[in-house]
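Have a look at this one before I ask anything.
Showing chain A:
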Amino acid sequence: MTSLDDSQPVTRRIVLRGAGSVALAGLGVVVLPGPTVFAAANDKYPEDAFKQKDNKEAIRLLYGRTAEPSDKIKLDAPEIAENGAVVPISVSTSLADVTSIAFVVPENPNVLAAYYKIPQGTLPNVANRLKMAKTSNVIVIVESGGKLFSATKEVKVTVGGCGG
Partner candidate 1 sequence: MASSIRVRAIANGDTTDVQTLIQHPMDSGFIKNDKGEFIPAHFIQELTFEHNGRTVFVADWGTAVSKDPYVKFAFKGATKGDDLKVSWIDNKGQTDTATFKIQ
Partner candidate 2 sequence: MSNSLGAPVRLCWVIVALLTGHAAFAANSEAGFKASYAAADAAEKQAGLLRNQWLVTEAALTEARKAAEKNDFDQAVAAAKEAEALAKASIYQATSEKAAWKNLEIR
């Protein structure tokens, strides 16, 4: 993880996330130490972003900036989810220097679903399975060269995953 920190420009996100942890500690929230692999301060689990109910706020807390749409991101998700409890969603992109990928589902109770850190040497392709409470856009945020890009697709959900 340290090699990533050396090679990437320091973004505001690191500062913000540091501030987030301080705030949490101040509120008496115990941040689990976790195994040594999670040691680096800016690699902490973004707990505050994962609690957000508003997608713009979640993205702001995670990255400290807004994303612009990009046609270089391929977001693959079903038109109609066979069941909201298990919605297969994948993304790939031709954008260069990708450092992270995040999935946001604005209609879920907690809007941020997953945030993937992509070190150098790892391809900017991720597939996962998410819960969707109801019909919603799925927004994928790709951090590339310190900038944020997004792609959006609507997934219809008729049997909700009652979760997220």
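We adopt the following convention: contacts are C-beta pairs under 8 Å (C-beta built on N, C-alpha and C of every residue); 3 or more make two chains touch, one makes a residue touch a chain; residues count from 1.
Selection rule: all candidates are chains of the complex that A comes from, given by their letters.
Note that the structure is predicted; figures quoted are calculated from it, not measured.
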Neighbour of chain A by the touch rule, complex-wide, chosen among 1 or 2
1
Which bits of chain A are touching candidate 1 when the two form their complex?
1, 3-4, 32, 34-35, 37-38, 43, 45-47, 50, 85-87, 90, 105, 108-110, 112-119, 121-123, 125-133, 161-164
